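Attaching a single structure in structure tokens format; questions to follow.
A single protein chain has been omitted from the complex, and every remaining protein chain is retained in its original position.
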Amino acid sequence: MFTFILKRLLQSVVVMLTVALIAFSLFRYVGDPINNMVGQDTSLEERAELRERLGLNDPFFLQFYRFAADASVGEFGFSYQHRRPVKELIAERLPATLELALVSAILALAIGIPMGVYTALRRNGFLSRTFMTISLIGVSLPTFLIGILLILLFGVILRWLPTFGRGDIIEIGWWSTGFLTASGLKSLIMPSITLALFQMTLIMRLVRAEMLEVLRADFVKFARARGLPTRSVHFRHALKNTLVPVITITGLQLGSIIAFAIITESVFQWPGMGLLFIQAIGEVDIPVMAAYLVLIAFFFVVINMVVDILYFVVDPRLRIDKALANGQ
Amino acid sequence: MKLLEIQNLEIQFPSRKSTLTAVDNVSLSVDRGDILGIVGESGAGKSTVGNALIGLLEPPGIMTNGKIYLEDQRIDDLPESEKQKIRGKKIGMIFQDPLTSLNPLQTIETQLVETIDLHLQIGEEKARQRAMELLGQVGIPDPEIRVKQYPHQFSGGMRQRVVVALALCAEPTLIIADEPTTALDVSIQAQILDLMRVLCKQKNVGMIIITHDMGVIADITDRVAVMYHGNLVEHGHTAKILGDPDHPYTQSLISAVPRPDVKLVRFPQVTYIEDIETKKEDIDISSHWLGQGQNFKSADGPLIKLNNITMRFTTKPAILKKNRIYLDAVKNVSLDIKEGEVFGLVGESGSGKSTLARIICGLYSPLLGEVIFSDTNLTALKRQEELDPFRRQMQMIFQDPFSSLNPRMRVHDIVAEPIWFHKLASSKSEASDIIIDLLEHVGLGSQAATKYPHEFSGGQRQRISIARALATRPRFLICDEPTSALDVSIQAQILNLLKDLQAELGLTILFISHDLPVIRQMCDRVGVMKDGELCELNETELLFDNPQHDYTKHLLDLMPRLDGLSLEGLELSSDN
Partner (left out) sequence: MSIISKTQILKANYQRFIDSDIWYSFKKSPITVVSAAVTFLFFFVTIFAPFIAPHDPFDLASIDLMDASLPPAWFLDGETRFLLGTDDQGRDILSTIIYGSRISLFVGFVSVIFSLILGVGLGLISGYVGGRLDAFIMRVADVQLSFPAILIALLIDGLARSLLPRELHDEVALYVLVFAIGISGWVQYARTVRGQTLVEKGKEYVQAARVIGIRQWTILLRHILPNVTGPVLVIATIHLAIAIITEATLSFLGVGVPPTTPSLGTLIRVGNDFLFSGEWWITIFPGIALVLLVLAVNLLGDWLRDALNPKLR
């Protein structure tokens, strides 16, 4: 197991380096960084001097090394658009995105998994069919449209909920939270539902498919033939065997929640990293783009690592090395 | 009091096109300590009977008529919750495939304890104790260690023992075993059957064994019921049914079983099995197209000569050479196959016999050694174009009729492919003529050409395979377990066809099988393989009558005896 995790860790480092390389190339070769930093009236000498000072004339690998070293401690230089260190911008906005993603993920998993299990077990029940139809509509509704519809209904027509922003926030150290104020929680409702809905339907459908697959397995039939009660067959035997694929799915979905937050934040003007990123794309603000890219990659790598480790917890076939027991 | 009594059982599977009556008016009974065999070929409905007994019919199957009594209590009309109490507690079930019957995520102990505690309610501690005892009873060594392990840590035979233990754990009065040994190797098969027989007599439980295998029936059952297309055609004491069957289906079924002790000229033409077109007149090889283009140079020595063949597979790849793990599937094998003979290769799964066949026809390149075909060293030929003429001369028939034909191609195109590739026809109409001639010759009508493989049964597909192999007009044919996936009566037909073709066309055949009786019926000489090595090679009759190598003796010992089978109407070969 240890070697496996070590291997995975190594892989993750390679992935991070690749992403860093892409981010670096973005930063270094898309447009001229100097032009983006200084005004029109800067003289050629001053530009050359700045270029030398920033190390832009150094060999490629040295520059990349410097970039990666800086990136690993969160330094991504100045934003072209905001004229502030990217580090500060990100730190300001990270809590907003993480709080939104966390609430959505919990919503999506807590509703999606039980619904998936239910629809698999009662395959032809009325409620299952209803869930399935609703879920198809859910998959067909683009996230931004869900947001718009919610805004129209609860914001414009009913005027129950705020339509943009985070509401009042409380600063705890460098973290700013919306969990502790009424307006903060109210502001969270629509964005988190918007973000959760699509993931929830996806999780439900995937869990259902996996569960159906396992229910057809021989060992489930054998468990039935031994007279085990339906509850035990379904939950002790079948459900546990769907866990491995469900963990994979969940990992992937957590990742995409962070990515889809871009859309939700954009619809609700939620002051998170996604909004920052989308504005950066519009303004070609490369340091911000590069930083976001590296940060997101880091999240994904961490999630994947956790998923891999969970496999070991769940599946004994992986846990026990050299398991070829032929003829024992 | 009968332990189990089935009266007029009828089970139907409705589908949108028609309703299939899978079991039709079957009445049977089993006593304590009695082993009843239900035998039949695929589609006979034997497994459906077993599933109906424990109330687990595969949807959309429904029981449309009949009654089932267990110890005089009617059980078929009980509510689901009551049926659940009978399953495992009163009736234990054993399925075919031990590899998939156990929950991979739980230890053996957890699975045993759950079932024991559920039915006997003796508390977890005692259940654990009992689990250990059971493992001991079914012959698993070191039960106190093995009980903590997961299914994947057991071999196939051991897993089937665990399955038997699970079926036994609540002291059921009846055990139903559905093809319990079909997925196992011969040597393990015998052990499991022995175990089941001993346990049945010891614990005085009734047992139903569902199987297609006459050997299993002869080995273990007291009484036997023969099923055909959902009907019970005959039932009675095993010795009587096997030795002196009354029903014509039973008679033809028994006559189709390859005998381990005598060699037949050919299998009797069995009635009662799927229709095939009656074969046309024999081919006269000198005038028929199959004989044309056969101007091969005849070999000076043997047609095939294998010199010190070794084949190595990498089972665990690694970048560093020292970390790789290899498997030597074939180790230093040398043998000759003479022109015109049928050479048999026999061995258990993993013995390397199929690998050897694939080396000969060029699917694998050996690590060491050479394949000499008609005085040409094929291993030295590297260019595809150089190999093509030899590929034409040797063709192969595969084991699995369901995967050996491309499902997306019409039969016509399947048989046409080798003809076009080797340019054996000059026009479309000539090719079509050849294809239709071939299909008729292997016992399929010309209409078969327009159909797709899935419209045929296993036996018919194997005929298509044979037609495809013959299309290149080969002189050497490799048959890799050509009948092991087929029912015994279909097997008899295919073996007859191969025998006829061999005689008519003067083919040289390499015949591979794990089934010794089949080998005896088909081959002139036999090689026995074990763990990649060729351990004995001799004339077939000499080898069967007087085996030299210990492993050969062991294999022959494991052959089902079948002494009691009727010999009526069989034409014995003069070799006997």
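Note that the chains are named A and B in the order they appear, and that numbering of residues resets to 1 at the start of each chain.
The rule we apply is simple: a contact is a pair of C-beta atoms (placed from the backbone, for glycine too) under 8 Å apart; a residue touches a chain by one contact, two chains touch by 3 or more.
Note that the structure is a prediction, hence the values are computed from the model and not measured.
With respect to the full assembly, the chain omitted from this view is in touch with A, B. The chain not shown here is touched by just one of B:Asn51, B:Thr379, B:Ser404 or B:Asn538, and that residue is B:Ser404. When you scan B:Lys85, B:Arg312, B:Lys331 or B:His422 for touch with the missing chain, the hit is B:His422. Listed residues A:Ala71, A:Ile90 or A:Ile151: the one in touch with the omitted chain is A:Ile151. Here the missing chain is touched by one residue of B:Gln191, B:Thr376 or B:Ser432, and it is B:Ser432. What chain A contributes to its contact with the hidden chain is residues 15, 18, 26, 30-31, 136-137, 139-145, 148-149, 151-152, 156, 216, 252, 255-256, 259-260, 262-263, 266, 278, 280-282, 284, 286, 289, 293, 296-297, 300-301, 303-304. Interface with the hidden chain, as seen from chain B, comprises residues 16, 358, 361-363, 384, 387-388, 391-392, 394-396, 398-400, 403-410, 412, 417-418, 421-422, 428-429, 432-433, 436, 446, 449-450, 465, 468, 472.
Definition applied: only the chains that are shown with their structure count from here on.
Put simply, the C-alpha centre of chain A and that of chain B have 51 angstrom between them.
The residues of chain B lying in touch with chain A in their complex are 54, 56, 84-89, 92-93, 95, 97, 100-107, 114-115, 118-119, 149-150, 152-155, 158, 163, 166-167, 169-170.
Within the complex formed with chain B, the chain A residues making contact are 217-219, 221-230, 232, 236-237, 240-241, 314-317, 320, 323, 325-328.
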